[in-house]
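Complex shown without one protein chain; remaining protein chains in place.
On to chain A.
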Amino acid sequence: MLNYYQTCLKTRFVGFLLALFIVSVSASFAQSITISGTVVSEGDNEPVPGALVSVKGTQKGTVTDIDGTFQIQASVGETLVVSFIGFTTNEVVVSSNSADLQITLAYSTSDLSEVVVVGYGSQIKREVTGAIQTVNEKELKDLPVSSVAQKLQGRLAGVQINQTTGKPGQGMNVRIRGQLSVSGGSSPLYVVDGFPITGDINAINPDEIQEITVLKDAASTSLYGSRAANGVVLITTKKGTKGQTNVNLNVFTGWQTVPEQGRLEMLNAEEFAQFKKDYYSDAGQAVPEIFQNPADFRDQDNDWYGAMLETAPITSYNLTITSNKEKVNTAIIAGFFDQEGVVRNTDYERFSLRMNTDYAVSDKVNIGVNVAPSYVVDNTPQTDGSRGTGILFNALHTWPVMPIYQENGELTSFNRFPANTGNIFAYPNWLRSANEITNETKLLNVLANTYLEWKPIKGLSLKTTFNAELRNSNYFFFNPSTATNQINVAIPAVAVSIRDEFQDLSWLNENIATYGKSIGDHNFEALVGFSNQRFRSDRTRIQADTYADDRLPTIQGAINVNRNGSISAVQEWALTSVFSRLTYNYKSKYLFTASIRGDGSSRFGANNRWGVFPSTSVGWVLSDEGFLVDNPGISFTKIRASYGVTGNNNIGNYTQYALVNNTINAAFGNTVFPGAGITSLNNSNLGWETTTQFDIGLDLGLWDDRLTFVYDYYTKNTTNLLYAVQIPQESGFTNFNDNIGEIKFWGHEFSLTSVNTTGAFRWTTNANISFNRNEVIELADGIDRVYGQFHITQVGQPFGQFYGLNKLGNYANAEDLANSPKIPGRSTVGSIKLEDVNGDGVITFGGDKDDRTIIGNPFPDFTYGIINNFTWKNWDASITASGSQGNELYMRHLFSTANLDGVFNMVSRVKDRFRSPENPGDGIFGTTVGGGNVTGIERDWPNSNFVWDASYFTIRNITVGYTFNNLPKAFKSARIYGSAQNVWVFTDYWGGSNPEVSMQDNGQGDGGNLSPGIDLAGYPVPRTISFGVNVTF
């Protein structure tokens, strides 16, 4: 260390003298000499290959070789700039004795000098004035998961990423700064290499990604205009490292299991038989013979849910070839990913290829082409859903006394007990449903970007791009006669096939001029551009049923083609935009940015075609001011503020039009006559949802940036929400599509990066915590609330609150019953005791005397993430964890899994139900006596017994790696690693293994926004243990 500083000081001093000399005599004396040197890393003195060495202010530059050495021509007095990612840039002034330099690069604790990708360009991080966060590929590697979003969990402040289902490649819910809308969707806009994609981000191989930038505030997003209100995620794919050719192979394989921890505990066969026995004897009825001796079932348990699960392998291969030499920069990434699911017959395979090429035609002209085809084959049984549609739910509540296997070892096909046992529903065998029903999607996805850039004069860039995205998705469903996903459907069932094909094409042409100029300490950059984007989706769906032979699920093999289930449809939209941005700074200290975008959209009504989205932001690097510059503790301070307007145009493609349904057919006699009627009202004023956002932030670096801290406060108001306002049906219509209402969002985000130790044992910590809040300020005039089945969205409250009756306990005894408000004719001793909210002495559900109230909040108080990285000699390790506090879930499945009539199998907690005043149980579940008239209240009336805290803290990932030294010449580097995903979930939630289902779309057609937090016991998220090897040649 001392050596380095001495060398550094010495060279700088010599350089300084030389410079003085040169200036004082004449520049013409300057003479080019050949300088050779070695670049090494600080501390361990290891050579740094691939570092860029350039001569400041010239085009000259080179890159260090494998031994860290370089040669360059420079004149005495010029400055060499040496930089490499992960290190602090060093500058060395050339002196006459600079023949054999050793230049040391310090590990960077700060990335302030890094260039980060922002909307329509890039910026030096210290000059950024918006609220953005970047994640580079190094932070994303090793995790044995299929999608980018899973890799980002816990890393981003203010971004809640929930995995709502364990289905491979599905169910990632990304929500930036808590944004939501009534019906406009809440997913961010994904922009891949400058192209806003319309398809699924999960189809992209995460190994293709170099860097991800998340844009959160209006200043950073508003250049994306009418699509930016939910935030923007910029994805930059890989390029070669200057001067190098690398071939990298990264392979991992592992296995996934569903941990016992967190599974919903259900009754086993003996416990179930005991329940049935008690059920009848408590009611004073004869016990059915089969249940008279529950011990008979001791060795005959059938764990239907467990039988659906299996240990499943996961494998990934990625071959990356990058080359950046002379005029061509190429990256080729070929990937194969195969994840079988932990539910039987689930398989997700992705074949992907990406070829990125940039070619410098001349000093002034660059062209580039990226082409990335991928092909995904995904078969997943219909696991998720409510009773009768999701087979995992079905399996959970199937009687454990019903056999899975016949005596000959084959699967049973259909189970039904005699009617006197209370068996209302007959159950098909769910293993057959999983194994025999095909539910397959094949997706071909091609992303292509091309550009031509011309730099006619210094500082000016004219760039035109053409991008295309082609998606061809083929869904095939075949339900043979031997299986069904539904309850109470006799086998053989009616065989059904569905083919659903989408062909989507989106193209974008963008034309951008950028001009940058510095005049003294004033630095300007201006950008203007315009673009056109168009999307078209062609859909064909054919449903056929009644097959003569299950082996031939063709369309022609069906006896009946279902007219109502067969569709052909086109969806189309067009977007024309103009945009401009001006960036100015003075000495990199006073920062200013303003931008504006105009979007014309085919989705907007004829009277409201163009939306304008302006923003402005300022920043002040306080640490460059005199009063702070010499403060030893504070290495960097910046405060920033931004204000701007963005939009959400997810309002449907044709919402502005009145649609005519021409299948309202009539029969006259025995002949069908086609009929047509207008089924919706048109609104020519319809427009985008508008979000106005203010953000103020602080970036702080302490002790040479050993500790960096970022804080943001934001407040935003979303107005003009697209909403199908209910209107009286005396009009002949159910609703009117209008822009209404206002929601306010606000929150605090903190993130911290700390280098805890340096040197041989290096330990860094990243931590973040976010507090997001929302409140409904206004709905439509005359409407102050919207009810869901279990929710209410009400002015003055946060969105989507759980709504129902408030449980106080169970009626403890006859006296309690006599002295408490009750439900006439239904309440008994031991039945659920609810709060009489309106105080009229009677418990009422719905209507004018409603006793319902808010009974829970699905939104967390705060979410947080913490990531620790360790390196020691050749070892590295990382631990990623994240959590959510205060969020509640509605345990919807209890309407079956705690049906006290014994119609279904139940959660084992029903063992502690109310049996008698002397034996009142734990108070969670009431008496079974009285049948549906009594038990139906706690089951069918949404109440607070369904609402449970679902706070969690999850160890997402632990990875340990070892990097080899002294490799044979053919290898540049080699590393082996082991990684465990979804290691442990700390939670008190007992309703299922996944407390993150909290944002699940439950199919009510509102994207889940008005009805969040419903738990229907879906596909469990597996624990994955994997081992990998990563070799570079």
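Rule of thumb we're sticking to: contacts are C-beta pairs under 8 Å (C-beta built on N, C-alpha and C of every residue); 3 or more make two chains touch, one makes a residue touch a chain; residues count from 1.
Going forward, contacts and distances are computed from a predicted model.
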Under which of the names "Branched-chain amino acid transport system permease protein", "Putative outer membrane starch-binding protein", "4Fe-4S dicluster domain-containing protein" or "Glucose-6-phosphate 1-dehydrogenase" is the non-displayed chain listed in UniProt? "Putative outer membrane starch-binding protein"
Hidden partner chain, touching residue among A:554, A:665 or A:874: A:665
Have a look at A:413, A:602, A:813 or A:973 and name the one touching the chain we're not showing. A:602
Which of these touches the unseen chain: A:290, A:411 or A:528? A:528
Across A:414, A:507 or A:657, the one contacting the chain not displayed is A:657
Residue touching the undisplayed chain, where the options are A:675, A:759 or A:796: A:675
In the complete complex, which positions of chain A touch the hidden chain? 456-457, 460, 462, 511, 513, 528, 530, 532, 534, 560, 562-564, 568-570, 572-574, 576-578, 600-602, 609, 653-654, 657-662, 664-670, 672-678, 681-682, 725-733, 736, 738, 782, 846-848, 932-933, 936
